[in-house]
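A single protein chain has been removed from this complex, and every other one stays in its place.
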Amino acid sequence: MEHQSRWFRLFIHLMALLVALIILMPLAWLFVMSISSNADLSAKPLRWWPNEIDISRYATLFDRSDNSAGQAFMASLFNSIKVAGMATIAAIMVAIPAGWALSRNPRLGWVLGGIIATYMLPPVALSIPLYFILAKFGLLNNVFGLGLVYLSILAPFVTWLLKSGFDPIPKDLERAAAIDGARLDQMLRIVILPLAMPVIATATIFAFLLAWDEFFYALLFTSNQDAKTLTVAIADLAGGRVSDYGLIATAGVIAALPPVLIGILMQRSLISGLTNGGVKG
Amino acid sequence: MTLKLRAALMAATALCGTSAMAETTLNALFMAQAAYSEDDIRAMTASFESAHPDVKINLEFVPYEGLHDKTVLSQGAGGGYDVVLFDVIWPAEYSENGILLDVSDKITEDMKAGILPGAWTTVDYDGKSYGMPWILDTKYLFYNKDMLKQAGIDTPPATWAELQEDAQTIKDAGLVDHPIVWSWAQAEAAICDYTTLLSAFGGDFLKEGAPEFQTGGGLDALHYMVDSFKSGLTNPNSKEFLEEDVRNVFQNGDAAFALNWTYMYNLANTSEESKVAGNVGVVPAPGVEGSSSVSAVNGSMGLGIPSTSENPDLAWDYIVHMTSQPVQDTYAKLSLPIWKSSYEDTAVTAGQEELIDAASKSLAAMYPRPMTPRYQEMSMALQQGIQEALLGMASPEDALQGAADNSGL
C-alpha cells in the first residue's frame, strides 16, 4: 500500500474538513435563518445564532385556516406532490416497456439516441406551443396539464435509466419463459419486473425529484392555488415582501426537506444511479 | 392512449366542476408588495365573503414583478382570474390585446363624482374605463426626524439640490454613511424614481410617440441620480434595491432620507419592528427651482376583470366592495382612499396628518408614465440605461440614447 507521511495525512484531513464546511455552512445558515427573529436577521454585526429561537414561521406556513398565507403555501405543497406523483407514475409506465424493448434490441440504438437528444431541447423551445396546446384543452392552471408537460422531461430520462438497468438482466430468462409460452405482458410482469425492481425504484425517485425541482413550466402554466407548485410559491415569497427573510428561509427548508431526506436515506442507490449514467455513458 | 388520458382528464375536471357548483369561486390576483398588506386584503375579502356566503374568493399574491406576466399568461386559462390588480401603465397594452373587460357603463355617477379625478387616469385609456382605481399612490420623500435635528436641519428639503446639501451635512456629521436610499434595481421601481425626477426637471418621456427622455429634463434627472450615486450620498446598494429593501434600510435607521410609496409611512412610523418609529417625517418629493415646487409619479393601480372571467358580474360586485369608501377608509393606513371626502374624515386622517398633508400636494402633481401599448419594452430599455449610467458603464447621455434606440418606439 501507499505510504503516507503524517503531513500528507494532516493535509487530507484539513481538506476534508474544508469541503465539509463548504457544503454544510450554507445549509446550516438556511436553517438558522428559519428559526431566527427578524431583529436578529437584520442586526449589524450579524448574529450567527438567534438570541431566542423563533419557530413562528413554521406555524405560519402550516396554518391551514381559510385564506391564510399558510393555506396557500400548503396548497402549493400538495400541488407539487400531486404533479410530481402523477408525472412520475405516467413516466414509469411508458418507460418500462420502452426501456425493455430498447435494452433487448440493439438495433434500436438510434431511437435511444433520439430520445436522449431531446435532453438538449431547452424548455423555452417547447413552452410557447405547449402554452397554446394547454390553453386549447383547458389544461392551463391545472395539475393534470402540468403533469403532462412534465412528461416531456421525465419520460426520456426514465426510459434511458431503465434501459441501462435492464441491460444486465440475462436474456436466457426471457427465452425460457418464451419457450414455456408466456405472453409478452406475462414475460414483463413475471420475469423482468421482479428482477428490475431496484432500478425501477431508483428511477422513480429520480423522476420525482426532477419534477419536484421544476420551476419554468410551473411559472408559466399555473396561476393560482389550483395548480401552483412549491417552487413557484417560494419564488413568489422571495420576490414579494422580502423583509421577512426568516419566512423565505422557512419555506426553503420545508421545500428542501423531502428531497434531502430521500437523498440521505436512499444515498447508496441514488449515487450508483447517478454514477452509472456517468460511467456507462 | 392519449385519447384515454384525455377522457380521464375531462371526467376528472367535470367532477371538480360539479362539486364547485354549490358555491361560486372567484380567483383574484394581487401583489405582495407596497400598498395594502396581504393581511389587509384578506380581511377586506373576508368581509365581502361574509356578506355573500355563496361566494368563495381565492386570493393569489405575486410579487409586483410577476403581476403583468401572470395576467397576460392567464388569458389562455378558462378558469384563470376573475379580478386582477393592474398598474397604471398597462391599460394601453391590455386594451390593445383585449385582456380586460371594458367596464365604462358599470361606473355610476356617484363613483364619478366621489372619486378623485387623478385616480380615474389609472384605469382609463382611449375614453374607456378598464376597471376601478383601488390604490392611489405616489412616491414621497421620507426623512428621519432625529437625524435631521441632530444635524441642525430645521425643515426638510424643498428642492432636490437642497436634498443633496442636507445629505452632505448629515454625512459630514457622521450620523450615517449613506444618507439617501432609493429603489434603483433593474425593475419598474427604478423607473418610478426616475419619473419623479423627470417631472421635477420638467422633462418629457415622449414627444409625438418618439422617445424624448434622452434630452432636457429626462437627461437632467439621470444626471442627478448619477451625481448623487457617485458622491456617496446615496446608498450604493440602491442599485439592487426594491421598495422593501428601501423600507428595511430606512426603518433600521441606516438612512436619513428615502423615496418610497405611501405604505412605508405607517409601517416605519408605528410598527414594532421599526427602529425609527415615531421619528418618521414625510413630505412631497421636492421640486427644482424654476421648474417645479414638488414632484410625483403616478403609481396608482386599479382592479379590473379579465375578459376570460366566467363571472364578470360577481367580479364587479367584489371590485365595488374593495374600492368602496367604507372599506378604503377602514384600511387607510397603508394606502390612502380614492374618495375625495375621505380626506376630511378625521377617522381616516387621525394619526397620519403629516401624510395626508403631503398627499394633498403630491397627488395633485402626479406625473404619468407614458401610455403606450409597448410600455413594457420601453421600460425595460430605460431600466437598462439607468443602470448602465449608475454603474459607470456609459455616460448618462449615451445610456439614455441607447435606451431610446432600444425602446421599440
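Observations, loosely collected:
The first chain written gets the first letter, and so on, giving A and B; residue counts start at 1 in each chain.
Simple rule for what comes next: contacts are C-beta pairs under 8 Å (C-beta built on N, C-alpha and C of every residue); 3 or more make two chains touch, one makes a residue touch a chain.
We take it that contacts and distances are computed from a predicted model.
According to its UniProt record, the chain left out of view corresponds to "Carbohydrate ABC transporter membrane protein 1 (CUT1 family)" among "Calcineurin-like phosphoesterase domain-containing protein", "Carbohydrate ABC transporter membrane protein 1 (CUT1 family)", "Aspartate carbamoyltransferase" or "histidine kinase".
Although one chain is not displayed, its contacts with chain A can still be listed: residues 1-2, 9, 12-13, 15-16, 19-20, 22-24, 26-27, 29-30, 33, 41-42, 44-46, 90, 93-95, 97-98, 100-102, 104-108, 111, 115, 118-133, 148-149, 151-152, 155-156, 159, 171, 174-175, 184, 209, 212-213, 215-216, 219-220, 230-231, 234-235, 238-239, 245, 248-249, 252, 255-256, 259-260, 262-264, 267, 270-272, 274-279, 281. In the full complex, chain B makes contact with the omitted chain through residues 1-2, 65, 68-69, 72-73, 75, 96-99, 185-187, 236-237, 239-240, 245, 248-249, 252, 254, 374, 376-377, 380, 383-384, 387-388, 391, 393, 406.
Going forward, only the chains that are shown with their structure count from here on.
Centroids built from CA atoms put chain B at 37 Å from chain A. Across the complex, chain B meets chain A through its residues 5-6, 9, 12-13, 27, 29, 31-33, 37-38, 42, 45-46, 57-66, 70, 73-81, 242, 244-245, 247-248, 252, 273. Residue ranges of chain A in contact with chain B, taken from their complex: 38-39, 42, 67-69, 72, 131-132, 134-135, 137-142, 144, 148, 220-221, 223-226, 228, 236-237, 239-243.
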